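Before any comments, here is the structure.
Not every chain is included here, but those present sit where they belong.
Chain naming follows the written order as A, B and C, and within any one chain the residues start at number 1.
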Amino acid sequence: TTDPVPTPSSPPPDVVRAASMELVVTDLEASRRFYVDVLDLVVTEEDEDTVYLRSLEEFIHHNLVLRRGPVAAVAAFSYRVRTPEDLDRAVAFYTELGCRVERRTDGWVKGVGDSVRVTDPLGFPYEFFHEVDHVERLAWAYDRHTPGALVRIDHFNQVTPDVPRAVAYMENLGFRVTEDIQDEAGTTYAAWMRRKPTVHDTAMTGGDGPRMHHVAFATHEKHNILAICDKLGALRMTDSIERGPGRHGVSNAFYLYLRDPDGHRVEIYTQDYWTGDPDNPVVTWDVHDNQRRDWWGNPVVPSWYTDASRVLDLDGELQPLTSRTDDSEMEVTIGADGFSYTRKGDTEHGFKLGATL
Amino acid sequence: TTDPVPTPSSPPPDVVRAASMELVVTDLEASRRFYVDVLDLVVTEEDEDTVYLRSLEEFIHHNLVLRRGPVAAVAAFSYRVRTPEDLDRAVAFYTELGCRVERRTDGWVKGVGDSVRVTDPLGFPYEFFHEVDHVERLAWAYDRHTPGALVRIDHFNQVTPDVPRAVAYMENLGFRVTEDIQDEAGTTYAAWMRRKPTVHDTAMTGGDGPRMHHVAFATHEKHNILAICDKLGALRMTDSIERGPGRHGVSNAFYLYLRDPDGHRVEIYTQDYWTGDPDNPVVTWDVHDNQRRDWWGNPVVPSWYTDASRVLDLDGELQPLTSRTDDSEMEVTIGADGFSYTRKGDTEHGFKLGATL
Amino acid sequence: TTDPVPTPSSPPPDVVRAASMELVVTDLEASRRFYVDVLDLVVTEEDEDTVYLRSLEEFIHHNLVLRRGPVAAVAAFSYRVRTPEDLDRAVAFYTELGCRVERRTDGWVKGVGDSVRVTDPLGFPYEFFHEVDHVERLAWAYDRHTPGALVRIDHFNQVTPDVPRAVAYMENLGFRVTEDIQDEAGTTYAAWMRRKPTVHDTAMTGGDGPRMHHVAFATHEKHNILAICDKLGALRMTDSIERGPGRHGVSNAFYLYLRDPDGHRVEIYTQDYWTGDPDNPVVTWDVHDNQRRDWWGNPVVPSWYTDASRVLDLDGELQPLTSRTDDSEMEVTIGADGFSYTRKGDTEHGFKLGATL
């Protein structure tokens, strides 16, 4: 990292969790069908240009905002903070970093009060809020649960050229790394970072950025994820299935990647592990371990590496992209003969997973 | 058995499977809500007084007929036979037994053609049919599957005073015993009998009869059965849950017993085993083995032993009851201190389950 | 509460999570068979008088210590704290409360370093530790997972006479209530409290105390819990099954209660919900809502209300019991005719679960 993000002297806001994403979609009706009729997210509220959606165990107003717009993009990665005062901290933290910061006491979207949006040092539109309307937590409303019930928002995944630079900035924001992918030369291809005690609230994936790789929702069990695939088959919508279902190596979770009508990627995810201890062991995976991204060794489809959604600045304009200059994970893991790996020569490293680099 | 049912010289019809039950219900709207809105059976057809329902993997017109009537009862236990000629065999078989037999070439209910109904030697209204309308098999229609999806009708369960007498008659009808419950004195408390190669198409349970103990529908997996309980909880309808969920000893299946608005008992059932080999081993359980009815040793609620639905004759009148004179399973298994059993003193009998009597 | 626990001026230790329980067992070999051969917990280390066990996703030395002793009891409810300095806070906090406090820099058990044990104001032996040996996290070691795999310790449950008094003390210790059971007169029958963002790290159940009601381990999915029941059936150990499996109303989790060879109660638990937001809504259940303890309305066996394990003081002597003087949940919920409830007359209260008292 030649151009590190400075460490502010201001303390960061106390982020509770990844809470919501605002997506700009080009065909609101098509997107509504995908998220409501197919994925069965719950509509909290909607108007002509916006649909506010939540998962079944959520008690805040929304986890996903679909907003009609001319170009598919991400308008906000939104984090809940612990107290109203954490918004002051967010303002100070990002102001000190020289970022554009805008605070709206009535919120940027319905259901949310006083909020701060920034264009962060990596170019992402980050939002912080505390005040939010409470709505019915449908955890016990099993008459409304469907076979593929989405019960929580789990995490974001962001594409950025320089992963170590991004990690250092996120650590200043109070995030902690739980897993990453590296190679023997020390290149970091991706890193997972958490505030809540799961594997992550967001991950940084190496690539041209800033872009949004995916937003993830959780189910209770693995069969719920399989049921989503079965339903997409019945609806003759299997083009929406990009990758999976499968078991991740990183995170140990069961996963499925879908693409919405605009190509925004949505992950369905279940059953990672507790990471809340202060000395939670970081798991580093060798980029050449072909079980790192699929524990069963199934190949990663190239689009999963190459495609991602553009993000907006606070004026709603597309953020420019910066190219990754480090090695690309796709290039170093796909040989002339398809997906290659170095697993066969791996030696055991005690009880550590992945390779100890 | 002092009064055995004679063995006809006529060959029996070739029964394929338990296919449908006709239930008389006193509040058709309430019953429709239970079977359609709660249990998510599929309506094939309906009119003012009748609802025809099927399970999701069924391709014949119906597995359950709800018919409005003044007294809750069972109008028919309906079996599909292999060929049209098997109806002639059914007529000859039951005529030789001196039973009332009535054949209707247009069927007794919609969707079914030429059919024979009899009042059988045990007093039950049995129906046999071959001709039937084909409808869409919704196996692949996962957009219509719900968390508690019922995919097949599995079996009936009948209450009759003299189980060995009933078994001998059913063996003449071509059924084969797969499991039973006995005691050391040779009393038989219940027997499971099959045509299709699962544990049963019907079972005979000792008690005052003829009565219908339950009709059973199958799910794919155990979590589907749990989902039905969760939904009943959400609807504040838990009074419908009579017993379970649990694992049966007999049949090894996972089960749940519900009571419909008229008190008709419905079992939800999944994962018994293949019994189609000609020498399939019969499993005899000791009535004092408290894992015979619940493999986890959970007690059986008394209503499960005492309650059952009345059945109708071919004129729609209630069949009179005959009392059981053999020992009652409930009485021999519930001591002064609640549910007792002799398991603790059981000795192992090689690889045979239950006690070898 | 006539005799409130004072609020110390010292700040409490920062508790990360319920991490381990030390159980005194009278037949170590029998207990080892139960926890290792039946429940498949992993042995980290053992000697002649002690077995150290952990769950499959754990990376600290143990979640359960079995120690041979003359009387079955609980020697410690052990919490992990965030920093070494939190032990100083624990000493100051409990010293100010007038409790007996003992610190051992080498720990009270193997695998753990500097630790503080106290007899807390409610009479419970609480332990706090930070230093602990790391061991292999077997999350990915699926070749060692069994059908009933226990992946995490989830929570404790304590019996104490005066629940509001206990809750006030625990709130001073930094815990937060997520759910409780009350009646219209304001009596509190039980309360669930958390540090980690799940429904609880411990619960306070009204009754003669101090006693330990249960310790709970988590599985990934519901079928894992059913598999434990199936295995107990195969081993003819169904007397170990005390209650369940079922769905809780409180916590919305799927559960099973077992009794170990000494009668210590172990819960198997899966799938409660996120509670980590600062304004997480507290769910108050009416004691007369018969879905509060089993969402399916299945009855609670009386032993579950009456039985619990004694706890030890720091010298290893049994703590004396104090009787509950408030109403007993068992008595107010079981009528002459068995389990009664007022659900039928319940009116809806908007989107709040349970009754709003």
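Here is the rule we go by: a residue touches a chain if its C-beta (ideal position, glycine included) is under 8 Å from a C-beta of that chain, and two chains touch if they have at least 3 such contacts.
Computed from a predicted model, the values in this text were never measured in an experiment.
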{"item": "Per this structure file, total copies of the shared sequence (3 shown)", "value": "4"}
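Note that in this section only the chains that are shown with their structure count from here on.
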{"item": "Superposition of chain B upon chain C: rotation angle, C-alpha, nearest 5 degrees", "value": "180"}
{"item": "Same or different contact residues where chain C meets its copy chain A, judged by the half mark", "value": "same"}
{"item": "Length of the line joining the C-alpha centres of chain A and chain B, rounded to whole Å", "value": "50"}
{"item": "Separation of chain B from chain C, taking each centre as the mean of its C-alpha atoms, in whole Å", "value": "43"}
{"item": "Inter-centroid spacing, chain C versus chain A (mean Cα positions, whole Å)", "value": "34"}
{"item": "Interface hub residues of chain C, defined as touching at least two other chains", "value": "221-222, 249, 295"}
{"item": "Of chain B, residues touching chain C in the complex", "value": "221-223, 226, 229-230, 232-233, 236, 238-239, 241, 245, 247, 249, 254, 290-291, 295-298, 343, 346"}
{"item": "Residues on chain A engaged by chain C in the complex (per definition of touch)", "value": "16-17, 57, 59-60, 80, 82-83, 130, 134-137, 139-140, 151-152, 196-197, 220-222, 249, 252, 271, 273-274, 276-281, 295, 350-351, 353"}
{"item": "Of chain B, residues touching chain A in the complex", "value": "140-147, 149, 221, 223, 227, 230-231, 233-235"}
